[in-house]
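A single protein chain has been omitted from the complex, and every remaining protein chain is retained in its original position.
Chain IDs A, B and C follow the sequence of writing; residue 1 opens each chain.
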Amino acid sequence: MTKQGKLKGIFTPNMVPLDSKGQINEVEFRRYIDWLIADGVHGLYPNGSTGEFTRFSRDERRRIIEIVTDQAGGRVPVLAGAAEANVKETIAACEYYHELGVRAVAIVSPFYYKLSPDNVYAYFKEIGRNTPVDVTLYNIPMFASPIDVPTVQRLSEECEKIIAIKDSSGDIAHMIRMIDAVRPNRPEFSFMTGWDPCLVSMFAIGCDGGTNAVSGVAPRVTRKLYDLVMEGRIEEARHIQFLVCRLFDVLLYSADFPEAFRMAVNLRGFDMGKGRQPISDEHTSKLIGLKAETRRILQDMGETETAVGSGFDRDQVGEIVQGVVAALQKQGVI
Amino acid sequence: MTKQGKLKGIFTPNMVPLDSKGQINEVEFRRYIDWLIADGVHGLYPNGSTGEFTRFSRDERRRIIEIVTDQAGGRVPVLAGAAEANVKETIAACEYYHELGVRAVAIVSPFYYKLSPDNVYAYFKEIGRNTPVDVTLYNIPMFASPIDVPTVQRLSEECEKIIAIKDSSGDIAHMIRMIDAVRPNRPEFSFMTGWDPCLVSMFAIGCDGGTNAVSGVAPRVTRKLYDLVMEGRIEEARHIQFLVCRLFDVLLYSADFPEAFRMAVNLRGFDMGKGRQPISDEHTSKLIGLKAETRRILQDMGETETAVGSGFDRDQVGEIVQGVVAALQKQGVI
Amino acid sequence: MTKQGKLKGIFTPNMVPLDSKGQINEVEFRRYIDWLIADGVHGLYPNGSTGEFTRFSRDERRRIIEIVTDQAGGRVPVLAGAAEANVKETIAACEYYHELGVRAVAIVSPFYYKLSPDNVYAYFKEIGRNTPVDVTLYNIPMFASPIDVPTVQRLSEECEKIIAIKDSSGDIAHMIRMIDAVRPNRPEFSFMTGWDPCLVSMFAIGCDGGTNAVSGVAPRVTRKLYDLVMEGRIEEARHIQFLVCRLFDVLLYSADFPEAFRMAVNLRGFDMGKGRQPISDEHTSKLIGLKAETRRILQDMGETETAVGSGFDRDQVGEIVQGVVAALQKQGVI
Partner (left out) sequence: MTKQGKLKGIFTPNMVPLDSKGQINEVEFRRYIDWLIADGVHGLYPNGSTGEFTRFSRDERRRIIEIVTDQAGGRVPVLAGAAEANVKETIAACEYYHELGVRAVAIVSPFYYKLSPDNVYAYFKEIGRNTPVDVTLYNIPMFASPIDVPTVQRLSEECEKIIAIKDSSGDIAHMIRMIDAVRPNRPEFSFMTGWDPCLVSMFAIGCDGGTNAVSGVAPRVTRKLYDLVMEGRIEEARHIQFLVCRLFDVLLYSADFPEAFRMAVNLRGFDMGKGRQPISDEHTSKLIGLKAETRRILQDMGETETAVGSGFDRDQVGEIVQGVVAALQKQGVI
């Protein structure tokens, strides 16, 4: 075990606000980071899937980690997404983020090509051998090559620097198999779930924490769920879990990920700007339509306040006009 | 709510012993039922997937329920699998099983053809309107048309006779969504999980019980897991859950379902005979190879005794010889 | 090779008309068979997936083959679907259909449970050893356990009675691999495709025929496509292929299979009755909505005539009324 202690608690896979030119909006970004920390998340996880790491350039990804480590200023640990185009550049990112003082990096399994387990192993082994900073494996089988249980076990036994896995499969049996295979030999190895509706269930079978997109929208509530489970107050935690599941469903399945999360962070009082992926008029209308339900669930969670001085939903009028115009154009009215 | 109370606890989807001619071995079957009841399962669930209902004829399926209800003799409730070739015959089965005194029937969603949700609804609605006996919906998306959340909600609201769902998806989020949608209006509606590695996790979010193949092999242990969770002793339950997951993995994934479960029930001292699906020599050898690991896990569970007067593994020598001969023939040695 | 010659050409997987009580409508059934033969299909294939074999009882399946063989009267060969609940009953069906004089039986790979290749082999091997009649393997991976290439090769080499495979995967590469593996040793083994949009493409790489649902709706056109390809008139065949694809798409993907095929056979002048699977009001409206497009495509195919003395679409008015009433009820208007 590293002297820094086991990774645990709720880490927020934060989004990155963009300005009107599509560039990183640093001021708003720092304000968002402050809010997340103030509302109780245990750590930050920039350059994750929610953070749209693939849509930034290598240099922008580095800038994002610079801002987050600087703004966090040691108040909470930073888990930095470090995946790059190939293993050499990924290791270079590990080195750079180590210098910046991150607690650990998280590296998604190779994607686009689907690799077999032995090559997933070879990839992380190469990283494990060369990284100066602790590494969290990142398994997200719906987007990237799966990391299977024997691979996690093998890597955990051979690479001291590999200290955790973030698993976004939401598969309880898979989590049990991993813990069963790894914990006896590496008791300090950490298991984090990235599947928000399963937090209570995952904690019940021994998971250490979560990296949860919902915590970027409702940080206090997610933190509370964690605290309640740790105190053994399952019934109360379950009530929150059901609300978290509702919010997750609206934000994950009703629009292309992570567009609805961007809308929801806007609702909390941050000007996130437009994403880099062009969005159709239909989709824009759909996102506007999701706001009311998102607000309702946040209200049920008791998450009604917005950040001080925020531009709360100031773009709403503009969006509605835009949606109406698009609809009228489609029907040939204008 | 029916006066009979909510369905809850562990129901065993029992297998059916066959004799040397492939017919139901009634003597051994009754002995097996007695053992399951004695070892503490809350109920029996004949003609489920583990019970290979599709491989019996309509008349045999009726005979199976006759034997189970007769042998149980009211000691535990019976949940009778009642799916037949079409809705008319399924309703006829409901009527017959009602006369036999079952607590409820369980009806799998239509299979072979994949139906859309509205026709899954139409199927169960027709049953709900005509059944004299309580009905449990059975969702097993890996084998049959999925029953989605709106369909469960709609059926629960329109059909008083539909009183439960057995869900074998193992998907926690799906279970949360169902409970969230149904419980407010039908607090006595029961949610049973058919996915053994998720028992603790499912109970943690409000599930009422399970219909678990592992309970047909290790009934005492499965019952104990249930009792521990109900008493709030999650840590101890978790220990058993990990063992249940190990056993499930060996029995589910290492051979074609449910052949390894048959082997495991044999290990507990029952002569289950050969199944009706022809099994290759390779597969037979594989099943023999699984025995040692199955025994080891049962031992870790403290499930070491076998039923009194059993023919414990008497076919083992024969099987080994057969496997060796097959291997030698394959290599052209004999 | 059997003295009866290689299986080839278009075999129609015919549906079965039902009367108002849901029983086999024998008079209409015989009229439908006559029409198919008159319009040029090479053979009949009762008790296939389009024929909803799983929704009939064992005795009804036998009655269906009796009617078809009797009515065909030797004019065209009959390929009888013979899958039953288990291998013993399947072999009994083979024996019975052999006595009835069918050209061959077709046996779908075991379904509900997903078997591994070696047990799929064991199942068909058992049948191949005991059948008195020629057997066609039936591979339909979207509904049943897949039959992989090594299994087809092994069975073709070991079982003389296995003379063909019907493959409904629509996968060209899979068909090439099968032909490449089997044809050198069994030149008379026949390869039939069940995927209607691929007929021209499959014939181009050496397929012998098809068992195509579209031929039950547009028999003359399907036959013509076959004849054109055999004559090397690919361009003309391609034109028909595109229309067949359009019809297939409307009938396969716009409603639960095979409900839209039933509607389409009705359009050709046969009273098919209601199917045994309950259909929702939404689905009924949807089916009515498909009629206009189905008629349009049939017209483009030149398939405008209906069978003599038919009750052409006599239920249309009734259906529209029913659909409107259902919609009004839903909105609480009535």
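Following the convention adopted for this analysis, a residue touches a chain if its C-beta (ideal position, glycine included) is under 8 Å from a C-beta of that chain, and two chains touch if they have at least 3 such contacts.
Predicted model only: the values in this text are computed from it and were never measured.
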* For the unseen chain, which displayed partners does it touch in the full complex? -> A, C
* Decide which residue listed in A:I24, A:I67 or A:V87 touches the omitted chain of the complex. => A:V87
* Structure fact -> Among A:I24, A:I67 or A:A122, contact with the omitted chain is made only by A:A122
* From C:R238, C:K274 or C:R295, residue that would touch the chain that is not displayed -> C:R238
* Positions on chain A contacted by the hidden chain, ascending -> 22, 49, 54-58, 85-89, 110-116, 118-119, 121-123, 125-126, 142-144, 256-258, 276-280, 282-283
* **Missing-chain contacts mapped onto chain C** => 170-173, 176-177, 179-180, 195, 197-198, 200-202, 204-206, 232, 234, 238, 241-242, 245-246, 248-249
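Operating definition for what follows: only the chains that are shown with their structure count from here on.
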* Structure fact -> If chain centres are mean C-alpha positions, then the most distant from chain A is chain C
* To do: Take the average of all CA coordinates in chain A, do the same for chain B, and state the distance between these two points in whole angstrom.
  => 38
* Structure fact -> Rounded to the nearest Å, the gap between Cα centres of chain A and chain C is 49
* **chain B residues counted as touching two or more neighbouring chains** => none
